[in-house]
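Only a single protein chain was left out; the remaining protein chains are all shown in position.
Let's turn to subunit A:
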Amino acid sequence: MVGTIEHATLVCQRCGLSTTHELAYAGRLLVSSTCQECGHTIERDVRDQYVADLRHRMASKPRRMLRRFRRRPWSYAWSLPKAAAAKPLGVLRELRLVARAASDVQRREEPNRKDDEES
């Protein structure tokens, strides 16, 4: 992945315009999307999926590394120390993002749950 935050033009569901959206990813999962014009945000609680995804990424890593090594052995070997050093920080960033989104989703759902219980 180039990074966990990307910006791209998509059509906002709330303002209906083609606007810049900030998209936050944790591994293979889209965690949140925010319209930079009106602030409309979609956020997902992906804790369970993230654990499964992380396990899958770890299991498939050797095969992916081998494929890249076969294709460009020297440039890949050269980039490996830097990539390996940055990995723990990247995973930590993802964990924080997943936790924050999950807590936001729970906070938003809490009043609805209370309303349901009262009725």
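As a working rule, a residue touches a chain if its C-beta (ideal position, glycine included) is under 8 Å from a C-beta of that chain, and two chains touch if they have at least 3 such contacts; residues count from 1.
Convention: contacts and distances are computed from a predicted model.
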{"item": "Candidate names \"NADH-quinone oxidoreductase subunit M\", \"Putrescine transport ATP-binding protein PotA\", \"2-C-methyl-D-erythritol 4-phosphate cytidylyltransferase\" or \"ABC transporter permease\"; UniProt protein name, chain not shown", "value": "\"2-C-methyl-D-erythritol 4-phosphate cytidylyltransferase\""}
{"item": "Candidates A:7, A:55 or A:96 - the one touching the absent chain", "value": "A:7"}
{"item": "Residues of subunit A in contact with the chain not shown", "value": "1-2, 6-13, 18, 20-21, 23, 25, 27-30, 33, 35, 42, 44, 49, 57, 64, 68, 71-72"}
